[in-house]
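Of the protein chains in this complex, one is absent; all others appear in place.
Per-chain numbering from 1; labels A, B and C assigned in written order.
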């Protein structure tokens, strides 16, 4: 069923306006778009660096190369609209206006992080800016997006939900279920498929029988278009139109952004599934360079303007790192905070393991459950976070490995006794 | 997104051959098709009657009205092909050649039932005839069908899998996932969608944004056609062609059979969601009457032939009831049989509740775990099956209610003591 | 009990415009078990919504709507199908308030009819209280009387946490006193002592709360054993205090559940009791559970796989061995 190979930069289909370059919006809009893309790019490069320094842990999924898709989309949204994404959403939050300092602090797992260190890179959230999260489960955000849109529909207000997800997510059960529900109920949502040609290490032709994703959505009742995700103006214009359809015509649509990630799927992906040449080819149509070039050639942006922009960006990103570094780690006794809304129903944690700050009343009688002991043990556990450099580290391996290595007890302790 | 209303008998789209009546196959094939449809019809009418007599329990989903879809499809299959269906598959098993006596015995929950009384009406199975089951979870059989087809593909043999499911199942996550996988891997499977216009009490337009189901599958990579499911020859011919495609061209396809169930979703569905007129209209194109009429008008079947056929069918169905009635109930100590394949890995049940025939060795020391006690308790429990007629029965309610009522303790015992 | 649940839904929908109901066949069909009967007529299609057969997405849509401030009451036709929604329930509904540090709340209720006794066979007879009791972030209710069903459902709808609301299919037809009106709200985390006793404590949930009571009567009449019967009403939070207090008095306990034995509700409560009141126990806490098999269809087999008063009596006597 797969159509023509879609893994080359020039084979990109568009929304029809290819070639004919769009007229530029007002200067400061253009500059704003460029600066936001640049900020996200630089932020993520730095995040990668900090990750290598083990300042950030877990997985790190960078969207470097996809900035036009992110910024073009978000620039077409109102503040009151909802945005929801995946585990690759540092840029999405920043584009929505979240302070890079708080995003970096989340990567560092600190008090001032967007989720106070609970969520990490995969689970960024900013209620104030209606960035409804970062989700680690592929496809998990689709039904939630339908629910957000349902709320707007239920209240009869103008808020539109934009749901961003990947090509690989189109194979999850949630995709079919959610497209059908959104179409059946005419929900005001725009499904923005970030087609970066791979689901982890699997190329679109190898994971989806139909690789023209707007066709895939159409069969389920949601019409769509494909647009050049490397062209920030094309993204902005196309998404604006589809948001209008959601807001005014009250029906869901899909926009397939044809884009590319330069980096590996996560921080230490050896990238055996694609060639250096392919990556190079895509870098030639870099969304930031291309747009900056045009702004400069059309006189919207002078060399010194760009210079200053670089400096502003550099400053903000370095400030973000400093800020994150200075932010305290979450206190251990905050472990159970926000697990439940405490009230008439839930008057305590009712947890029974001995690390519970507020143990079940009944526990009181257990010598063992005494407060000091609880805190001593919490500290003892947390101390393992300070472990020395991992043994058996394999730089050519995936993140998972490196983390695994870190978490390993040392050699000797591994000689398991027994029969 | 929904196309023209599809809930009227005459609005049925077809595979294009509408009007032009197909040439009849050889006489005994025709007679065979008619007799099998008649047998299934009569069998299910009787099953309904036995259910009202509480000879059969649980839910009872009858396919009366859908016989042409079932028989036409199965008649196009080889013995070595796999068939898999839903919880509405008495007819599917019978069409595959399963003895109606064993199907009836399963409904009665007896030793001679197709699943020895373990599965019941929703879980008929016949390994010998490659009827791979009866599944109670809507959409649950779709991935399994892909797996059966994968096995044929893996072995490189000619076996084709035919997977039958409903219009409502097309909204499950499994539908999208399975269509994509089957298309991606070019699996030899025919997806046979039994579109009877309702998922339980919800009309297709109210549950599926796209009601032309072959379009729905096409977007996922599986091409399909719609065919008149009330026309046994159209079904037979169309399915034969699609099985050929699977067998020879090695790719999956979908056939949407446009059909109708005369009875409620399950035994006691009040059918508030559709009109008597609608049902009547569909009965006019009854698959059995229409086909019988044609066979008689074309001289393939004489009145006396049909008379004899009726008698043969009547005899087999009544024999089935007698047989089921005479079949013993499964012994209580067979409770754990076939839960596991016992061997080097599993040497016992390792169950810990006191009704376990082979309790864990450690249990031996528990006075409480003694064999006699176990059997006494098993008998005590089973005795509740003999309860008198239910109180608070509501004939206008659903099966679930009636069963609920049966299982209810009597009035007085419901005065719950306490604050 | 059916009517009590329906009244709870109707009352809360009248009180609060943000409360709505969605699920498979809850509207036009009036609900597979008729719990939502009449709601469509009173509240219309906007607030009583039939959904496609898409369990994970129905629950997920509930999560999203709840995050946006609505109060969805999702009906999964039976608990068996909730396995298709486990990802949205566990990885999303339960985790979201915590992983986003309270920036989002999920005031959603997911109703799940379940249990055996109808000869529905291996795919339609599960009891999954034990699965959901494990999950931090969820509240879990398992009412056994019409009054509790109404009061707990109203509390669940008003609560800001995601709630798994278990209903036993064989109790829908049950009759019983139900306090009228709005203020009948039953708090979570408070067990009900159904019967006072001094020799042994019997803890039972859902349908098993009734079997426990019958057993208590039999114990009194036939064995002159005085059993105290406790219905936890909710498993998360669990009112362990009331249970432990009772056991400290009776020194013996039996926990009855319909679900599977390994890692079940009984195992959890037995362990908690033993941890908290070890020195007060004269015998190990006994469990009476469903048989360790998928529920068979045949009527006698099915009944033999479900706990009945005889089993509870037998277990209670086991805790008293030697003493009487």
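Assume contacts are C-beta pairs under 8 Å (C-beta built on N, C-alpha and C of every residue); 3 or more make two chains touch, one makes a residue touch a chain.
Bear in mind the structure is a predicted one, so any value in this text is a computation, not a measurement.
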item: Neighbouring displayed chains - absent chain, whole complex; value: A, B, C
item: Candidate in contact with the missing chain, chosen from C:22, C:131, C:256 or C:288; value: C:131
item: Listed residues C:265, C:288 or C:317, member touching the removed chain; value: C:265
item: Listed residues A:98, A:178 or A:208, member touching the removed chain; value: A:208
item: Touching the absent chain when the full complex is considered, from A:38, A:91, A:109 or A:143; value: A:109
item: Contacts of chain A with the absent chain, listed as residue ranges; value: 57-59, 109-110, 115, 117-120, 122-123, 135-140, 168-169, 171-173, 199-202, 206-208, 272-273, 329-330, 332, 334-336, 339, 349-356, 366-368, 373, 376-385, 392, 397-398, 400-401, 403-409, 411, 413-419
item: Interface with the undisplayed chain - residues on chain B; value: 82, 115-116, 118-119, 123, 125-127, 132-133, 135-137, 140, 142-152, 154, 173-174, 177-178, 180-181, 184-185, 337-341, 343-348, 350-352, 360-363, 365-366
item: Chain C residues that touch the omitted chain in the full complex; value: 56, 80-81, 83-84, 86-87, 90-91, 94-95, 98-99, 121-123, 130-131, 133-137, 236, 238, 259-260, 262-268, 270-271, 274-275, 278, 281, 283-287, 292-294, 296-297
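The working rule: only the chains that are shown with their structure count from here on.
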item: Pair with more cross-chain C-beta pairs in contact, given A-C and B-C; value: B-C
item: Distance between the centres, which are taken as Cα means, of chain B and chain A, whole angstrom; value: 44
item: Cα-centroid distance, chain A relative to chain C, in whole angstrom; value: 37
item: Contacts with 2+ other chains: residues of chain B; value: 171-173, 206-208
item: In chain C, residues with contacts to at least two other chains; value: 51-52, 54, 56-57
